[in-house]
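The complex is shown incomplete by one protein chain, all other protein chains being positioned as in the whole.
Moving on to chain A:
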C-alpha cells in the first residue's frame, strides 16, 4: 500500500462518477493519502484464518409470500423527476453521433 498519486485519484473519481479538476485531485490525493497511511496500522494485526465480518448478526434471506401487492402510483413515483416526457424519465444522449 502506497500513497495515492494524483493520477490514481483521477481514476478513482472516474470510477465513482465524480468530475474532478487537477487542483482537486491534488488536494484529495494528499488527504486520502493521510487516511490510507493511517489505515496501514491494520497490517500490524495477523488476520490469517480470521473470518471477515460483513454483518454482526446471523442474517438470512427473508422471503415473503409470492402474492402481488399494490406498489406506489406511477404519478407519485414521477413526482421528483426533473425532466420527463410521456410518463418516462428523460436523460441526455447516451450514445454520441
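The rule is simple: a residue touches a chain if its C-beta (ideal position, glycine included) is under 8 Å from a C-beta of that chain, and two chains touch if they have at least 3 such contacts; residues count from 1.
Note that in this section contacts and distances are computed from a predicted model.
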Check your understanding: Which of "Phenylacetic acid degradation protein", "Glutamyl-tRNA(Gln) amidotransferase subunit A", "NADH-quinone oxidoreductase subunit J" or "Iron complex transport system substrate-binding protein" is the UniProt protein name of the chain not shown?
Key -> "Glutamyl-tRNA(Gln) amidotransferase subunit A"
Study note, to complete from the structure: Listed in rising order, the chain A residues that touch the chain left out are 1, 4, 8-9, 12-13, 15-20, 28, 31-32, 34-36, 38-39, 41-45, 47, 50-57, 59, 61-62, 64, 72, 76-77, 79-83, 89, 91-94, 96
